[in-house]
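Worksheet for the structure shown next.
One protein chain is absent from this view; the other protein chains keep their places.
Here the chain labels run A and B in written order, and each chain numbers its own residues starting at 1.
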Amino acid sequence: MSLKLKALCKSPWIFHVNTGACNNCDIELVDALTPRFDVERFGIVLVGSIRHADALVVTGGVTRQAAPRLKRLYEQAPKPRLVIACGTCACSKGIFHDGYHMAGPVDQIVPVDIYIPGCPPKPEAIIDGVVKLLKKVA
Amino acid sequence: MKEREELVTKIEEKLAGKVVSSRRDIPNRMYVYIEGENLPEAVRLLFDELSGRYVILTGVDTPAGVEVLYHFSFDGVGLVVTLRVLLDKDKPEIDSITPIVRGAEWIEREIHELLGVEFVGHPNMRRLILAEDWPEGVYPLRRSYGKNTT
Partner (left out) sequence: MKRTIIPIGPYHPLQEEAGFFQLQVEGEKVLDIDVDLGYNHRGIEKICEARTFDQIPFVVERICGICSTSHPLAYVQAVEEIARVQVPERALYIRTIIAELERLHSHLLWLGLAGHFIGYNTVFMWAWRYREPVLDIMEEMTGNRQNYAMMKIGGVRRDILEQDLPKIRKMAEDLRPVLDMFVGAVMDDPVIHARTKGVGVLTPEDARRYGAVGPTARASGLAIDVRKDDPYAAYDRLDWKVITWESGDVFAKAAVRLLEIAESIKIVLQCLDQMKPGEIDAKVKEIPPGEGIGRVEAPRGETFHYVRSDGSNRPVRHKVRAPSYVNVPTFKATCIGQTVSDATIILAAVDPCYSCTERMAVVDAGAGKRPVEQYDLVALSQREGQKMLGSLAGKVAQTTLEKKLAEGYRRIEWKAC
């Protein structure tokens, strides 16, 4: 198990889950891929299938409709799996805390390994969060 | 603006006999209160005959009943005409305008979900934005729903 984790830290494959976000966190996350920030040089790769994921990056304050799907995705991700709550909504529902359709925040649905606050967090903050998580885990 | 005034006069002529009251405090905003039974015809007049652009519907729960507002835009002159109907508080019901305005399908579904308004003759009345497990008969935008609770 720890050998797998070590390999994960070298090159974490990230799967992005949007549970009802306004897009800003998602755009800043994808921005991290673009030439200015270029996370691929850290070995971080965004993958298209949950079965290849090492870490789930969750944005959004988890609406009632999205909650069961988030849970199911978490269960489908192969162990060891990490969860990154990206953005204020994912950390605490943020400005939507009293919405009638909100089931979140993320740690009410699945266990979270690191919280990256910000509305939206800058790409630098996201990279910083992911790197901190990898250091903590390794 | 001359063209706008001409259009306003034309609208008043076309809707004559159906209007309960009307207001135009600012030149480019017109609010017309009509009875529910006259609504489909009024929509047809604005949308088909006068080529107004369908914007959206707004549902409002008030102490007097459930209001539904129908917003139409006359782009050439920058005028927004809002038709207003007041529906019964306990059994709010009105004819669907989706057969006339295809684009109204979604908003009528939404107002039904959030306020409980019955749109008679809607071709596709089913859940739009609330979760699958949201209880039937609970209308979050109603005043009786109270403050937000998750």
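To be clear about the criterion, contacts are C-beta pairs under 8 Å (C-beta built on N, C-alpha and C of every residue); 3 or more make two chains touch, one makes a residue touch a chain.
Bear in mind the structure is a predicted one, so any value in this text is a computation, not a measurement.
Asker: Please identify which of the visible chains the hidden chain touches across the whole complex.
Answerer: When the entire complex is considered, the left-out chain reaches A, B.
Asker: Consider the whole complex, including the chain that is not shown, and state which of B:V55, B:M125 or B:V138 touches that chain.
Answerer: Of all options in B:V55, B:M125 or B:V138, contact with the hidden chain holds for B:V55.
Asker: For a quick check of understanding: of A:C9, A:C22, A:I84 or A:I127, which residue touches the chain that isn't displayed?
Answerer: A:C22
Asker: To test your reading of the contact rule: which positions on chain A touch the chain that is missing from view?
Answerer: So the residues of chain A touching the unseen chain are 15-28, 30-31, 34-36, 46-50, 60-61, 63, 65-66, 69, 73, 94-96, 98-102, 119-120, 122.
Asker: Identify the residues of chain B touching the omitted chain, counting contacts across the whole complex.
Answerer: 26, 28-29, 31, 51, 53-56, 58, 60, 69, 71, 73, 75-78, 80, 82, 101-103, 105-107, 127-132, 140-141, 145, 147-148
The rule is simple: only the chains that are shown with their structure count from here on.
Asker: Residue numbers of chain A touching chain B in their complex, please.
Answerer: My answer: residues 63-65, 98-103.
Asker: Applying the document's contact rule, which stretches of chain B touch chain A when the two form their complex?
Answerer: Against chain A, the touching part of chain B is residues 130-134, 140, 145, 147-150.
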